[in-house]
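Every protein chain but one is kept in place in this view of the complex.
What follows is chain A.
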Amino acid sequence: MDDIDAMFTDLLGEMDLLTQFLLPPESLHELEDHDLDALMADLVADINATEEKLTAQMKDQKVPPPPSSDLPAPPKGLSTYSASSIASPTSPASSTGSNVSTPASSSASPLPPPPPHFKESKREEIEAQMKADKIKLALEKLKEAKVKKLVVKVLLTDGSSKTLMVDERQNVREVLDNLFEKTHCDCNVDWSLCETNYELNLERIFEDHENLVEPLLAWTRDTENKVLFQERTEKNDMFRNPQNFYLWKKDKKALKEIKDRDKELLVQENFCGTSVIVPDLEAVLYLKEDGKKSWKQRLFQLRASGIYYVPKGKTKSSRDLVCFVQFDNMNVYYGKDFKTRYKAPTDFCFVLKHPQIQKDSQYIKYLCCDDAWTMNLWVTGIRIAKYGASLYENFKAAEKAAVSSVWTNRSTPSSSSSSTPSPTIKGSTTHTAHRDFGNVPPPPPPMANILPPPRPDAFLPPAPPPLARKNSAKPPPPQRHLPTNFPPPPPAMDNLPPPPPPPPMDDALEAPPDFLPPPPPAAGFGSLPPPPPPSNSFPPPPPPGSFGSMGQSLPPPPPDPGFLPPPPPQPVFTGAGAPPPPPPPPPPPTAAAAPRAPVRPSGSVKKIPPATPKRTTPSLQGGGGGGGGGGGGGGDFMSELMLAMNKKRST
């Protein structure tokens, strides 16, 4: 126990150092319980990952036996910050199973170069190498520490919300993918993230390639702005109905009757050439600018280089045009309800402003159109001019994701149902229920790039718990529909479904982290104490020591950051559980897992970020306890979070 506590304290301190959490929109107090759970899970996962990585790294060097591992340390960034809404009772979707979002691929890419590989290296050989690696690792950690993460509450159309942690390197596409997993929506290309500006009554669709964190950082501290997750047909309308934008002068009837072949040609012509062609819009719009109250009419033209207007008494010749705005540092927003708010001639308004500006200012340009059609024409035209080819790339990527999601969803029911009922043995009873969900592998995006087929070894070292936790949880390999792949694992599988799979699963999943060994483990873990009792106060951290000791037996765990090694899905766990001691990191599992590993990859087909089932209950408790005990090294955020947790628990 003490050990655990100590470790935890240490971790908290670490985390404080390493990660900077920003809590923007809503303060912690407003968070729902389940949000807290999810967040906590994320945090812990994060910490675990880091620690894990470190230990693994060190161990690697020492451990001679598990030669086959070329598992690089998982960059901690990798760890899934899943904001799981799993527990959230509110969201209907969540009931299905765990929604764990994995920034997987996304976060992986930006990561530092994959950690060195330890290929059957003999100890002696690489003294220097080890040292170098350590330095490298340290540097990486430093870098990693600068990564900003934001806890974002996303409103769904049904009024509920999901809370997730977003890494500053993630773009909107990746966040959407996470949300797809959490909400089990149909994943069509129209799903969008939108931001609303409460103060100004604005709304805008984030483009899929944009980073999410950056625009959110511009929000003021007390903002009532929201992030929405919605289907917006206008997002990709220029690809579905290019004629509306490129042939806008034709009468509407003709536009409706246009043939598909001609639409395709228009897309081809305007988006696939050497240069993206911007619709040549021209219209008289009402303008309100410079902080004035009045709206005046002007003849505007849209060009690739900006919006221009025709000055009074001049011709429309290009050279006489006056530049109204260019698009660097300018975003376009839909204005809502401007008729009453700003006495606009109509309610079809859009706004151009620097993303940083959040309040009414003379630097904001308000434009008003005669009708909704014109407004859409302009907003979309401006987006094409501003973002160019990126829009089309986004659309293509979204289409792909939509297609593969069909698969995923199909598989969902089966996998979730089978695995669902796994009561956890360990820790807090209270959470059991949630936890179950957590473990349940989310509808495994069946195929994931992430599952790197090529490196089976990756999972070989069965998971040092942390690993397992994160990764494993994730992409439960598609089970049902790819029977073929399964051959090896079947046995394990069989057991799984019906009987609550070996409890270890959960624990293995979450607890694994070095600190939280699965409950049952026995002797093997002498050093690894059971789940930290909630109420512990953390004694001094002896962690290093414990790690070290563990290290001996541990195979190098760290998965490769580049690709999340396919989380040893259930099979793995099972395997792990089955063998006598399901020690977190013990080698035995390795053996069991090993055979399977290869299989899985084959199963994986496409890329879809694996879902991470996560639910780190154990850690949560630990966290809670820490808080209660007066909180060790945790920062403001941590302690706040813990307090909240405690409160929740007590109620």
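By our rule, contacts are C-beta pairs under 8 Å (C-beta built on N, C-alpha and C of every residue); 3 or more make two chains touch, one makes a residue touch a chain; residues count from 1.
Basically, contacts and distances are computed from a predicted model.
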Undisplayed chain, where the name is taken from the UniProt record, one of "Small acidic protein 1", "Prolactin receptor", "Protein yippee-like" or "FERM domain containing kindlin 3b": "FERM domain containing kindlin 3b"
Touch criterion as defined above, residue of A:L142, A:V284 or A:A372 at the omitted chain: A:L142
Identified contact with the non-displayed chain, of A:C185, A:V278 or A:L377: A:V278
Hidden partner chain, residues of chain A it touches: 113, 132, 135-136, 139, 142-143, 218, 220, 247, 249, 261-262, 265, 269, 273-278, 280, 303-306, 308, 315-319, 321, 323, 326, 328-329, 354-359, 361-364
